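All protein chains of the complex are present and in place, except for one that has been dropped.
Naming follows writing order (A and B), and every chain is counted from residue 1.
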Amino acid sequence: MSSSTHAAHHDDHHHHLSFWQKYIFSTDHKVIGMQYLLTGIFMGVIGGYMSYVFRMQLAFPGKEVPFFGLVTAAEYNSLITNHGSIMIFWFAMPVLIAAFGNYLIPLMIGADDMVFPRINRLSYQIFLLSALILIASFFVPGGGFGGAWTAYPPLSAKAEYNLTPWGSSLWLLAVALEFVAFLLGGINFITTLMNARAKGMKYTDIPIVLWMIVIASILFMASVGPLIAGAIMLLFDQMIGTGFFDPARGGDPILWQHLFWFFGHPEVYVVLLPAMGIVAEVMTTFSRKKLFAYKTVLFTTIATGVLSFFVWAHHQFIAGIDPRMANIFVVTTVLISIPIAEMLFVYIATLYGGSIRFTTAMLFALAFLATFLIGGVTGIFLGASGADIYFHDTYFVIAHFHYTFVPIAVIAVFAGLYYWFPKMFGRFMNEKLGKIHFWGTFIPFNTIFLPLFFTGAAGDHRRIFTYANFPQLATPGLQDLRIIATYSVVAIMLFQFVFFWNFFYSMFRGAKAGKNPWNANTLEWVAPSPPPHGNFDVFPEVYRGPYEFSVPGRDQDFWPQNEKA
Amino acid sequence: MMNFMSLLRESASTFANDIDNLIAWVAILGGFWWLIAEGVLLWLIVKFRHKDGVKAQYITGEKKEEMKWIHWPHNIILFCDLVIIVMAIKVWHHVKQELPPADDTIRVIGQQWSWRFIHSGKDGILGTPDDVEKVDELHVKVGQTYHFKLETTDVLHNFSVPVFRLKQDVIPGRVITGWFKPTMTGTFDIQCAEMCGIGHGIMMGRIHVETPEQYDQWLATQQNVAQTH
Partner (left out) sequence: MGMQTPVATGRSVTGIPTGRLAVWWIVGSEIVIFGGLLMYYIMLRNKFDFWSESSAHTNTFAGALNTFILLTSSLFIVMAHYYAEQKDHIKSFKYIWATIGGGLCFLLVKSMEWTFEIMSGYTITSELFWSFYYTAAGIHAVHVIAGMVIMGIISFDVLQRKNMHRVELIGIYWHFVDIVWIFLFPLLYIAK
């Protein structure tokens, strides 16, 4: 069956969709994308609030935290556990993959929707259920799960150890449901990208962000299975008393770690790839330059994805695995830095010879590169097993992964939101406020985590609710660094109000935007802003790649994909 | 090699220096490439900002002259990576795979939420009635090679002595062996570096690295009551 070129179905029969049909039970990919975006942002706010609370406890131990109260040792563990879990599973993944993926894929390939809209809706509903179950876990007797987002047994398996019988199982159930939601969502991403492309769109005409989202989905699908099996086993250990991870009964706690990290490592690329995709779209548009070496980007992405399945035990160097095994993972882990470095260099090279405009979206995209470079390089300290002996479970690790995760889940996301906002809402966000938001995010981000490299290197270990008990760590110098980090958290939170104001105000009152306000090339800029149900009056056909900017001999410095030669 | 790690945290064991040395090398090699990358990024942002009347260039990145700017750094980084891999494996092997002969052995038992240390006592042999068991307090002699036997009675813990650059998870159902040789006297923190529940943050011990005379003095004051498990 070939793609049809005639006009898309309009909702002629659907003049009067009720509020419920239009916004709550919609099957339209754009509405579902928005649902994921808003739910993800809401959860991200909760996760951010949690980090504010526990950092206040660390800076001023034993003092009441404004807007929370006194933080007990048990609550502290629950806060850090759920902060991590929320940020990865209920903020980064839904926003990067499900929100941007759902919104952009049909638009950028010139289609009217995803291929299976009802499965799409189901995936969101399961995701929402998982979020509600997680939130419920905070309010049950014993409180929320506090065994760290990695949930290592025996602590996570037995209530007599973790003291959160309800919280542990609800947390685990929420995570398992989130996995199911994303597996379902993945069905649409891959089938739609492969089969529903506009006429003429070859593989190399596909915008990089779409490749990234789909490859990320594949990585997720291939890596999460063993952990789902592990989650079922852990749930049984928790609820019916099996001994899958109980050494006294023949089980092995280390095998949980393997199941977890076999997923856990590819997972970081599952979130990295969409972020890099967003950055590519923003960078090319605002430097008026073709993406440097598109095919190289694609191949290094696939190489990174494949290699990512062979590095997982670097999270377990000290865990009691056979020390000989550790050496294999040092080799794979340090070598995976190569395709990633290559991708980053290619992105930087795209700027060469450009004509760079510093819109807010572009500022965030460039900041992604600058900060992710720190995250990547500091990873090498951890991949070098000998050094990891010291750095494992210290704040050095925390600083490293926030220098990767925050660029991925926050900085790149803002780049994408500022960039596609005009398409989503038909209006511009305010650039002045955007710049204030940018600097108010970028600077405090660095002043939170740079000090933590030093406290970690000085010995601050993780998941500790106060360092007052450790004489070598309870020094004024180290406490000053912790306080600087905490004040920076408060600052970054305050500046996010600027974003929320800008986002919601501009939705209704921003300056109007046309179809293609940035003079970009990809197909989403062909549809009206915002696109109606069905997206396109006439389905576009594709005649060239997505990054034909500044082609010599042409008046315009851009050349939309759908423009006839 | 300037051991800047010891500025942040003293280095009090033989292999601590090896680990710090590795850290320094990663910092130098990684730091070098990081500076270049950030530098180039910054330079490009400044040099190629939009100027009226100046059009951007059309560069595909597929030509050889263009790709060489990626290939050369890529290959040099590969070389740096191999250097780091070899250095890391050497240090790892020394700390985790080798086991120099022991002058003395200690049993370390972690539990929710304290450490029990069983010293070998006057006869220098573990498992005899003169063993000395202390809670959250470990005494060792400087300059002696110790083996430690790690156990836990409940969940995962991690025996961590930052000044030794020593860290090892402990797993229920297993006894894990490691070693260290202290090089500096003093009293230092012992941590638990693996989430072990509500009391993880108060699971604190102290290690007293003493001269042989100090150690013997301490030993003389101890009751010979060991609860062997």
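Here, contacts are C-beta pairs under 8 Å (C-beta built on N, C-alpha and C of every residue); 3 or more make two chains touch, one makes a residue touch a chain.
As the structure is a prediction and not an experimental result, all values here were calculated from the model.
Enquirer: Checking the contacts here: which visible chains does the omitted one touch?
Expert: Hidden chain, whole complex, touched shown chains: A.
Enquirer: Going by the contact rule already stated, which one of A:L177, A:V209, A:L227 or A:L523 would touch the omitted chain in the full complex?
Expert: A:L227
Enquirer: Pick out which of A:V45, A:V65, A:L255 or A:M507 touches the chain that's been left out of the picture.
Expert: A:L255
Enquirer: For the chain not shown, which residue from A:D112, A:D388 or A:E548 touches it across the whole complex?
Expert: Selected residue, touching the omitted chain: A:D112.
Enquirer: Among A:N195, A:T475 or A:Q556, which residue is in touch with the absent chain?
Expert: Within the whole complex, the residue contacting the unshown chain is A:N195.
Enquirer: On chain A, what residues meet the omitted chain?
Expert: Residue positions of chain A that touch the missing chain: 1-4, 8-9, 11, 13-14, 21, 25, 27, 106, 111-118, 183, 186-187, 190-192, 194-197, 201, 221-230, 232-233, 236, 240-244, 249-252, 255, 259, 262, 534, 539.
In this text, only the chains that are shown with their structure count from here on.
Enquirer: Whole-Å distance, chain A centre to chain B centre, using C-alpha means?
Expert: Their C-alpha centroids are separated by 30 Å.
Enquirer: Touching chain A in the complex: which residues of chain B?
Expert: For this pair, the touching residues of chain B are 5, 8-9, 18-19, 22-23, 26-27, 30-31, 33-34, 37-38, 40-41, 44-45, 48-51, 54-62, 66-67, 69-70, 73-74, 77-78, 81, 84-85, 87-97, 112, 154-156, 158, 160, 162-163, 165-174, 176, 188-189, 191-202, 204, 206.
Enquirer: Using the touch definition from the top, list the residues of chain A that touch chain B in their complex.
Expert: Touching chain B: residues 73-74, 76-77, 146-148, 150, 152, 154-155, 161-163, 247-248, 253-254, 287-296, 317-320, 323-324, 326-327, 330-331, 334-335, 337-338, 341-342, 344-346, 348-358, 366, 369-370, 373-374, 377-378, 380-381, 383-387, 389-390, 392-394, 454, 457-459, 461-466, 469-473, 549-552, 557 of chain A.
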